[in-house]
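One structure coming up, written as structure tokens, with questions to follow.
The complex appears here minus one protein chain, its other protein chains still in place.
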Amino acid sequence: MFYTDNKLQYPVRVDSPDPLFARALQQAIGGVEGEIRVAMQYFFQACGARGNPKFRDLLMNTAAEELGHIEMLATAVAMNLEGAPLSMKEEVAASDRAVGAIMGGINLKNLLSSGLSAMPVDSDGVPFDMSHIYASGNIAADMTANVAAESTGRTLAVRLYNMTDDAGMKDMLSYLIARDTMHQNQWLAALEELGGMTGAFPIPNSFPQDQEKTDFSYAYLGFQADGSEPVAGRWSDGQSIDGKGEFTAQPMQPLGEKPDLGAARPQSGAQSEQIGEQ
Amino acid sequence: MFYTDNKLQYPVRVDSPDPLFARALQQAIGGVEGEIRVAMQYFFQACGARGNPKFRDLLMNTAAEELGHIEMLATAVAMNLEGAPLSMKEEVAASDRAVGAIMGGINLKNLLSSGLSAMPVDSDGVPFDMSHIYASGNIAADMTANVAAESTGRTLAVRLYNMTDDAGMKDMLSYLIARDTMHQNQWLAALEELGGMTGAFPIPNSFPQDQEKTDFSYAYLGFQADGSEPVAGRWSDGQSIDGKGEFTAQPMQPLGEKPDLGAARPQSGAQSEQIGEQ
Amino acid sequence: MFYTDNKLQYPVRVDSPDPLFARALQQAIGGVEGEIRVAMQYFFQACGARGNPKFRDLLMNTAAEELGHIEMLATAVAMNLEGAPLSMKEEVAASDRAVGAIMGGINLKNLLSSGLSAMPVDSDGVPFDMSHIYASGNIAADMTANVAAESTGRTLAVRLYNMTDDAGMKDMLSYLIARDTMHQNQWLAALEELGGMTGAFPIPNSFPQDQEKTDFSYAYLGFQADGSEPVAGRWSDGQSIDGKGEFTAQPMQPLGEKPDLGAARPQSGAQSEQIGEQ
Amino acid sequence: MFYTDNKLQYPVRVDSPDPLFARALQQAIGGVEGEIRVAMQYFFQACGARGNPKFRDLLMNTAAEELGHIEMLATAVAMNLEGAPLSMKEEVAASDRAVGAIMGGINLKNLLSSGLSAMPVDSDGVPFDMSHIYASGNIAADMTANVAAESTGRTLAVRLYNMTDDAGMKDMLSYLIARDTMHQNQWLAALEELGGMTGAFPIPNSFPQDQEKTDFSYAYLGFQADGSEPVAGRWSDGQSIDGKGEFTAQPMQPLGEKPDLGAARPQSGAQSEQIGEQ
Amino acid sequence: MFYTDNKLQYPVRVDSPDPLFARALQQAIGGVEGEIRVAMQYFFQACGARGNPKFRDLLMNTAAEELGHIEMLATAVAMNLEGAPLSMKEEVAASDRAVGAIMGGINLKNLLSSGLSAMPVDSDGVPFDMSHIYASGNIAADMTANVAAESTGRTLAVRLYNMTDDAGMKDMLSYLIARDTMHQNQWLAALEELGGMTGAFPIPNSFPQDQEKTDFSYAYLGFQADGSEPVAGRWSDGQSIDGKGEFTAQPMQPLGEKPDLGAARPQSGAQSEQIGEQ
Partner (left out) sequence: MFYTDNKLQYPVRVDSPDPLFARALQQAIGGVEGEIRVAMQYFFQACGARGNPKFRDLLMNTAAEELGHIEMLATAVAMNLEGAPLSMKEEVAASDRAVGAIMGGINLKNLLSSGLSAMPVDSDGVPFDMSHIYASGNIAADMTANVAAESTGRTLAVRLYNMTDDAGMKDMLSYLIARDTMHQNQWLAALEELGGMTGAFPIPNSFPQDQEKTDFSYAYLGFQADGSEPVAGRWSDGQSIDGKGEFTAQPMQPLGEKPDLGAARPQSGAQSEQIGEQ
């Protein structure tokens, strides 16, 4: 169950409203690296968490935090849209750029659909698609997805920080960047509790590895057209990261034949030639 | 540039065609944890790789491998659909289940749209959406996304392995599971080359951490309604995983005020009451 | 800012787990009439609310409630999936239906992607698309969208209630149905505060109606091929509901001409014939 | 069955073609508040209408009207794209803005995909998704969805009207705004025929309310973190709008416990730790 | 402008309602080969048709026809859902199949979202996405897209015809199949008017072919890993179909180098290693 106090988790201040930056901020709301994604991902992972209940609590606690981040960013978008032109000839305060250029650079839906407010869309106006909520039922796989989400998320926040000159926006983003630093560490810490590199991997660790085709479990295979060795690195030599094998490297040869599905069946809507009637 | 030899990377054999298992296999083709995702993700990461060129080569080499996995699975889907009924009254060989039950359990598009062949859709017939291709321009963030993709991918392959009794399908899946083992290790090894936990994190490591709001960089914040401490764990105490801070824990208080966007602007399509005219 | 207490808003009890009903419940989570939709819709409407701040508070308060409904339903889905078969030959407790029939009737992603947990998808496995979050910047238009959401939402909940025999599920749904009753009334009450039928409509009420083509503002136009009057009703006679006009009815004639876009431009990628060169 | 006469329902005139306004108009075609949405929504509601056949006729009649509105808007988009630049260096007639700014502000697909014609996409180039067609099988719920569609639709049309200076476009939009006025009233009138506030609500009115958890049917619940009363209004006091209860208000307490899904099942692809094996 | 007469273009009769066939029919409504696609495709092509106005008339005339086909199919879906179970224990008339099997085989949204009516979704419940409306601004390209649409459309209709035993449904489908026969021919005839194989191709025919890299315009290139010739056929020898060249065949060699994007830029959110700082 959830509660709110109607306040912002961290102050949101915009010194010079910039409709184009509002558009950029939309990526942090409805982009695949954005806050809706993490809020809902942790939420659904929590709801499906089986085993040690502390992971449910950890996940739901942070889901609550991320909901507050969406709220902050949505407020920031609305504030940056303050000065946006509503008509082709409207005066644009504090700007020598032409109205057309500004309007053209905005997610027009922020004007037309939401009336100068934030939307659950990315910086190009594409709505967030909930298929990006990874909640796999495997707690370690979930943690890798969370590390990835926070890594791309912090990369996005850094790009936004670098893009703007607005002191208020930089302040807000410096908070969000710090939180992403923590969350990267938080999920890596959870992975460590789950056994770390040698305990948790390969994920899922409940599958008996003797049932996999072990000749290929630690082989770095090459698919170079000239049959040469693929580029070498830590992945081609030495103990595997999960501690359960030794890396080897080799060019791959096809082990299967050319597939042949045979003739099409009558009544399957194929051409007569495919069925063998002509 | 890409080449093909028209052969399968690994043999695909189906002993007892099962249309329902064909549907399940579709998840490994067009699901968010499936092979289109990894093939295209490594492909686009390679195309955008800046810095040390070995990562481009590594990524494109494995993209080529994954393309072959799609081909294997697409073949397996078509072979499992061999015995599928095309009409309500058709005889169903090797099955005592009613036609209606079988037809109802199939992705009907596998019959109606593709004529007993594979499609780039998941096990519920939802087409793959390329927004799942994470290629961030940050090579370390990309590696975390790849570890996540292979972790959920291997989890899926294990579930498919557990679902089927077919010896041919189990053989094929044991190969794919082994490859996912390798790929988890491969991307973790790449991350190690990039500095590992203490060198690569927090991602992006090019951002000067003194510009982030450091009070919150390693603080595990609680959002419990009663103001209690959030659940403790490795994430609430000790050195951070990136080695750059100490974990602390504390309940969070709102630092911002209640947001107030003020009145709506005339001409913005709001109600008169919002604009202040009545 | 949001908080949680990790408890369920209302008890969730499943007496006889039913994987097919789990699939049906997914519609109430990730369907367009589901709880993600209302939670996120009220959330974004709150974030963009301008004018009297009480509407922001009202909306965000109810957004918090709806988040708890998603949590309840996600728990119910996981509990209904308890007995689901994981393999083709697994014993199915408390059921005489064939495994194939059950598996075929499940959203396979609930097994393959989420490991017997809920997902943000509808009953056919289609992910929720956030374009369904209507937050228009016009508070009255938002209320009409909310009434619609709760009307289709309660209809869905009633259908789920009618579908199941499980006493625990019926109990949970009777709570959710009651809340939908309240929420229909709540948003209608908000609309009444905003002036009701004659004050709020036509939405937006800030547009001067003398600028619209008033001959057509209250005319019920007929598009019957034989030029006959369209079917009569309250909409064709008497005072308009907004109290600002009188309904009339008439067959419509085209007022415009056949459109002619002329020749295509050279360099526009058209055929030569379209450009006028041949 | 449908017919056409190839003429426009209302004249479409563009005095000064403006490619940016073409983009804005796309929202009225393929946006969620646009004309495809209403045309197809009324169409599908008509096709599924059960009970009094007059509603089928009413809906299909207006679906025919809305098809003509798509045609008008598509014509307007093509006409506004007349002067659009096709190359970076092309002369831009009647404009002192740089080509880059104009091109950047256009839905590039209107050039690249459709050759200066309209598309079924919104103002950011996002294709219309037919999941927005609400046709619930409950005629009253459908009417609420229609009122909402026309309310957001008229809000959009007003914003477009305010955005442009073009006399031709203003004339066309003044017609569409008038039609939205009528359609808001039309669907409200239909709702009145269906019993109005006290007869039609709560929707569906066929569900016996004694089966819902009536303690919560008219209670305005508070989810404030400090346990305070939620913001008061018409919704917290007095007779309910449906006339079937009295509004009350109260803070909500969790009635359920913390959910516990227990251990994961073997073979479900979870980590060993979740299964209880270690 | 459009009109309706509320009648069906062709009789729709269902002798034995079959909810599973209702699901299959949904593919012909909202599938990518379905009637919404062709109706809207011809509609938008008409709206954007430049050059000889007869093509606009041809396209809009047939768009009107296809709207009537959607109506027929939507009626057929609703009629096939007549006997569908609404609850787990409901008696299923005229069927010895278990309720669970039937329910599991239905698009549950046809029950839960639309109350036993048709929806604009495909046979797996996936909503139609209007990006499938190909209206390119090139009238010949449009005709190829229309031939393709009618070819996959007739294939689908034939599969549906083969699937059902219902005499009423077979009758309706035999009409739709005939119409698809005509429409394939109709668009091929339009292509013939546009110059046929040697006049219309290569599309667009307005591009001066001497500006293309003519060495590759009629060369069938091989991408076989072993450098062998690709499989021979009509495409590798003889005059090209457009009559403007001679087919040749040859293995392809890379003409470009390995791409190198160099170092990442500072401030671009890359890792330090990519930027060259370490």
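For clarity, chains are labelled A, B, C, D and E in written order, and residue numbers in each chain start from 1.
Convention: a contact is a pair of C-beta atoms (placed from the backbone, for glycine too) under 8 Å apart; a residue touches a chain by one contact, two chains touch by 3 or more.
Fair warning: this is a prediction, and the values are worked out from it, not measured in the lab.
In the full assembly, the chain not pictured is in contact with A, B, C, D, E, by the touch criterion defined above. The residue from B:Ile133, B:Val147 or B:Ala270 that touches the chain not shown here is B:Ile133. In the complete complex, the residue from A:Ile177, A:Ala219 or A:Ala264 that touches the missing chain is A:Ala264.
Of the options D:Gly104, D:Gly168, D:Pro254 or D:Gly276, the residue whose C-beta touches the omitted chain is D:Gly104. Within the set A:Tyr42, A:Tyr134 or A:Phe223, the residue that contacts the chain not displayed is A:Phe223.
Those residues of chain A that touch the chain absent from the view are 18, 20-21, 23-24, 27, 31-33, 97, 101-102, 104-106, 122-126, 152, 155-156, 159-160, 162-165, 223-226, 252, 254, 256, 258-264, 266, 268-277. Although one chain is not displayed, chain C still touches it through residues 155-156, 158-159, 162, 225, 267-269. Considering the complete assembly, chain B touches the hidden chain via residues 1-9, 30, 36, 40, 43-44, 47-48, 50, 56-57, 60-61, 63-65, 67-68, 70-71, 74-75, 78, 113-121, 127-131, 133, 135-138.
Operating definition for what follows: only the chains that are shown with their structure count from here on.
Counting every residue number used by either copy at the chain A-chain B contact, over half are found in both chains.
Chain pair B-C has a twin interface among A-C, A-E or B-E; that twin, with over half of the contact pairs alike by residue number, is B-E. Rounded to a whole number, the gap between the C-alpha centres of chain A and chain D is 28 angstrom. Here the CA centre of chain D is 26 Å from the CA centre of chain E. Of all residues in chain A, those touching 2 or more other chains are 1-9, 47-48, 50, 56-57, 61, 64-65, 68, 71, 75, 78, 86-87, 113, 115-117, 121, 126-127, 129, 131, 136-138, 140, 155, 158, 203-204, 207, 225, 267-269, listed in ascending order. Taken as a contact graph, with one node per protein chain and an edge wherever two chains touch, the assembly is complete, since every chain touches every other chain.
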